[in-house]
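Apart from one protein chain that is not included, each protein chain of the complex appears where it belongs.
Presenting chain A:
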């Protein structure tokens, strides 16, 4: 029984390793789209694109950090924090909160300042439940 499980686990790891390249390719594609949207000053759309299809399921750190770089790029480019939230749909709140906590965890001063500003706005919109979900979910991490 145990051996069988081991085998299954290995197979899963193999699939994940294969997928990692595909995930990174998708993130690179996303990154180009985000850059284009930022040049057009369409910050909310850029944020949505960056947050969409975030690699939360994979355990591969390369995928996670590649996506974080894209999200971070958008977060730091958003000067008018209120405007970002006006047209951001609630479905993005939970994933954005996770990235804000990731930003706060970096300890980098400008990143933390920006993440705190966004955190205040997001908490107003999404409530404490959103924070609880970001902290409680140890399976789907960013």
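As a working rule, contacts are C-beta pairs under 8 Å (C-beta built on N, C-alpha and C of every residue); 3 or more make two chains touch, one makes a residue touch a chain; residues count from 1.
What we mean here is this: contacts and distances are computed from a predicted model.
Novice: Given the choices "54S ribosomal protein L7", "Transmembrane protein 216-like Protein", "Beta-hexosaminidase" or "Actin-related protein 2/3 complex subunit", state the protein name listed in UniProt for the chain not shown.
Specialist: "Actin-related protein 2/3 complex subunit"
Novice: Need a quick check: the contact residues on chain A for the chain that isn't drawn.
Specialist: The list for chain A reads 94, 112-113, 116-117, 119-120, 123-124, 126-130, 132-133, 136-140.
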